[in-house]
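Yeah, one chain of the complex is gone here, protein chain that is, but the others are all in their spots.
For chain A:
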Amino acid sequence: MKKSSVFENVEPGHPVEMNLLIKRYMEDKNENKVNLSIGVYRTEEGKSYVLPFVKQVEKEIVNDPNLNYDYQPILGTDSFFNIATQLLLGEDSIHIRNKNAFGLQALSGTGGLRSGAEFLARIMGYTTFYYSDPSWENHPNIFNAAGFTNEKTYRYFDRKTFGLDFDGMIEDLQNAPEKAVIILQICGHNPCAVDPTKEQWMKIADVIEEKKLFPFFDAAYHGFGTGDLDEDVFPVRYFADRRIEFFCSQSFAKNFGIYNIRCGALTVFTNDPSKISAILSQMTLRIYFLYETPPACGPRIVSRILQNANLKKQWIDTLKIMTARITRMRQKFQDEMIRLKTPGKWDYITKHRGMFAFTGITPEQAEILVDKYHIYVLKCGRINICGITDENLSYVTKSIHEVVSMTASKVNDIVEHEKIIQY
């Protein structure tokens, strides 16, 4: 007789689309398979890439006689979050010197968003947050779990031009209530790959200041926007120079290639340095109740690299090489799609930035690509350009061409894609 159980009524949860795709990809024996789903860097050979100086530093760490595994401070070490905040605002930033900006270690980008969101919801009592339409699927999950009760989107991607719907974005922000938290991706927007220009950022700052909104930057792709670390953080530095208070979540997952180490930071910019201890003490509690202290491994790696001039230079050069490869593949992909005369708009691909391309393919077309062509793409049409290599370029572009041509009647109606986007 089946034993009764306290869990008998638990329904299965919705699987994350990304994870299903990855699982299918791993089990797929087809020799032509290509994974364009997950947002991780791939080499020319289509392989995962552990940065050579990361490997080197790990070997040093293992042989370090002073290494121990003691608990980190709850907010991480001073030296780590100084590094993180300096990377964001500049080494000689006046805001750091004047103690307007300070950081804390977080569980990668997600953790930075969650820690900040918990503080804003539970301590500041904020209820409303906005994310771009579309955005990373986990953004609303994080803020809802942190205690926000009112979820809204602002227009962002223009599905006719494949560019930024700037007027729509500004209008939506102007209609946002005071104290609404606005999630803003600083560069390499996930999933659209469309970023505001500098002038547009300035205008966004105007509205945010005027309407008393609270900006929460997401710097998940710092370094992958333009390949230039300082250029990528323009919006953050601009807001700081205008003394507009903000939070910024930083991830070292992509720019150091240490995805599973979960290393990140949350930088806080405040106009009132006298409030720092109070803010930090409240953050300390939120983190303590979630996971007590952050993992030590990430800061060990990142600090060693950023505090060594030679290794730091290698890192900066490597980012440029990685983004140059992505830019090259963007161009080749775009050229091929245009050469093949694939129905639809393709000339915007090289205007976009970051790891991704938003192809405009429909969920049905995406499904066919996965099922019949073993090319793993998300239903929203986002592809990871990093997954394209010289070797698979022809297969990928021909396949997309075939699928899109075959269902061409659907292409000219740019379908309203689901907001469900994965990393």
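Just so it is clear, a residue touches a chain if its C-beta (ideal position, glycine included) is under 8 Å from a C-beta of that chain, and two chains touch if they have at least 3 such contacts; residues count from 1.
Following the convention adopted for this analysis, contacts and distances are computed from a predicted model.
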What does the UniProt entry say the missing chain is called, choosing from "Auxin-responsive protein", "Aspartate aminotransferase", "Small ribosomal subunit protein uS10m" or "Sterol regulatory element-binding protein cleavage-activating protein"? "Aspartate aminotransferase"
Looking at A:Q282, A:T327 or A:T350, which makes contact with the chain not pictured? A:Q282
Check the options A:K99, A:R242 or A:R339 and report the residue that touches the missing chain. A:R242
Among the options A:K33, A:H189, A:H222 or A:R262, the absent chain makes contact with A:R262
Even though one chain is hidden, which residues of chain A still touch it in the full complex? 2-16, 19, 38, 40, 48, 50, 54-55, 58-59, 62, 67-72, 107-108, 110-111, 114, 123-124, 138, 141-142, 144-146, 198, 202, 214, 234, 237-238, 241-243, 245, 253, 257-262, 270-272, 275, 277-279, 281-282, 284-285, 288-298, 423
